[in-house]
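With one protein chain removed, the remaining protein chains of the complex are shown where they sit.
Take a look at chain A:
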Amino acid sequence: MEKNRREESSGGARTEKRCLPLAQSVRHGSKAVTRHRKPMHILKQKLLAVTEYIPPKPSAAPGAYPSQTKRMEQESGLVRFLKKKVETTFEECKMLVVVQNNATNAEDMLLLRHRLHKHDIAIKFFPNQVMRSYLPSSQYRNMLPLFIGQTVMFVSKEPKVKEMLRVLRSSPQMILLGGCIENTMLSREGILNYSRLPSITTVQGELVGGLTLMTSQTVSMLQRHPAHLSALLQQYIKQNQPGGTPESTAPETTPKTEGAAV
């Protein structure tokens, strides 16, 4: 408005109806409408940047990209060979134990190998990738979480757990994680318990003894009377030694009946 552009007017106020104030401060400087492009105030810039419209991106057409499931790596020949080896190992060996090794040096490893070889236990290294690709398809899929990090497998045809534990105790760096012995998955405690089991002959003997206990008790109960009788008669014979022979024949028949009963 032109009236606003007037400078500070000293002097009297106008006596018109619309009277302006005595002193007005006027801002010179920038005009709103300029002939060149005026740079935007920073606040306005910020506001516009924040409130920009972002149109939604159209997703790719269904047939545009090749489907991800087709991308399967070709198994290299080495992996297939190792897989076959793993399979044969699993089928042959009754005892498989997984052990983690914390950086055993070469000589310790050699000593360990030597000691285990005496008991026909082999140490196998298989890469974890191979194990992970083989295990889920076999019956041992519960062993999968064991194969993380540096693992070594001890395999053997005969489950010789006690000797293996003894050897492992000598090397502190090998940590027993678990294993599969005779198609039973065992944890570390399971393996320790397994080692404490008595041998088969002992167990069989115990079983047989337990079964025959009852029958032997019955037999002895049945034989109590004849045994008592024969003992009495023998004592009678001893007392009447110079006596007649009919007493001596009686105890002979009773042992024969005992033999028949047994």
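Definition applied: a residue touches a chain if its C-beta (ideal position, glycine included) is under 8 Å from a C-beta of that chain, and two chains touch if they have at least 3 such contacts; residues count from 1.
Basically, contacts and distances are computed from a predicted model.
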- Message: Since a chain is absent, check the UniProt entry for it and pick the matching name: "Large ribosomal subunit protein mL53", "N-acetyltransferase domain-containing protein", "Catsper channel auxiliary subunit zeta" or "Cell division cycle protein".
- Response: "Large ribosomal subunit protein mL53"
- Residue, one of A:105, A:184 or A:241, that touches the chain absent here: A:105
- Task: Tell me which residue among A:24, A:170 or A:187 touches the hidden chain in the full complex.
- Result: A:187
- So which of A:24, A:129 or A:150 would be touching the chain we can't see? A:150
- From A:86, A:112 or A:177, the answer for touching the chain not displayed is A:177
- Message: List every residue of chain A that touches the chain not included in the displayed model.
- Response: 100, 102-103, 105, 142, 145-146, 148-150, 173, 175-178, 187-190
